[in-house]
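Omission of a single protein chain aside, the complex is shown with its protein chains in their original locations.
For subunit A:
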Amino acid sequence: MPEVSKMKKPDVKVVLLGDMNVGKTSLLHRYTERKFKDTISTVGGAFFLKQWGPYNISIWDTAGREQFHGLGSMYCRGAAAVILTYDVTNWQSLAELEERFLSLTDTANHDCIYAVVGNKADLTDPKAHLSQDLDGVSQDQTECEEDRTEPQVLSACPTPPASPASLSGMILHKQVTHEDALALYGRILRYKGLEEKSSLPAEKMCFETSAKTGYNVDTLFETLFDLVLPSILRKRNENQESPTVDLEECRVASGKRTKSTCC
């Protein structure tokens, strides 16, 4: 049998972790497709390649269901960034991050960075109805109409509601505060045996997002991508020794999996 040629390895790996239904798939979909649409519960894990400038960033969207628990550490192996996602309206989803998902990151890179992301902020926070990420209206042309509507019109939103709360458009009780997330971030650093001082600050690494409105979504991904750049460069340098790399990189560069956004 002929030697199987090595898969063009992406430069870096980012993993979305968190309980099912917190909105991981929706976040990724919002970021790559600029849309919010109905999702189907993820099976296993889904791999995406995102072109970020000259780099290829692989993103693993995981199911978060207990059924696939055993695969978590495999998806996390060698990860440069892990996005720990919870639902701001669901305290348990934050608790699960610590109980169930944090240990999966043991296989991640030693210098892996962690983001704690509270999604569905649109349900609790009027300001999350307006996306800060619009650096131009043109970018958002393809979106569903409802995404751009004003908060007070949300109640008339015709799309299937994600939860009973969005049906009425009322503001839900925010079960997880920003402070809770900051505290979790601190505990993550401790779990990893990292010094708070020499690590990225909690304020920078805790996000509140809305996949539904797009609030903070681009900021989240782009902050992370910028932060993993050093990791990419180091990896590329390490690979310089290998003669096959040039070839691989050529193929990577001509990869056709460019997403709708460019950078």
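Everything below uses one rule, namely that contacts are C-beta pairs under 8 Å (C-beta built on N, C-alpha and C of every residue); 3 or more make two chains touch, one makes a residue touch a chain; residues count from 1.
Operating definition for what follows: contacts and distances are computed from a predicted model.
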Per UniProt record, missing subunit out of "S-adenosyl-L-methionine-dependent methyltransferase", "Cytoplasmic tRNA 2-thiolation protein 1", "Vacuolar fusion protein MON1 homolog" or "Trm112 family protein" is "Vacuolar fusion protein MON1 homolog"
Given A:H69, A:H178, A:K192 or A:R236, the residue that touches the chain left out of view is A:H69
By the document's definition of touch, the residue of A:F48, A:Y114 or A:F207 touching the omitted chain is A:F48
Hidden partner sits against subunit A at residues 1, 4-9, 20-21, 25, 29, 32-33, 38-48, 61, 63, 65-72, 74, 100
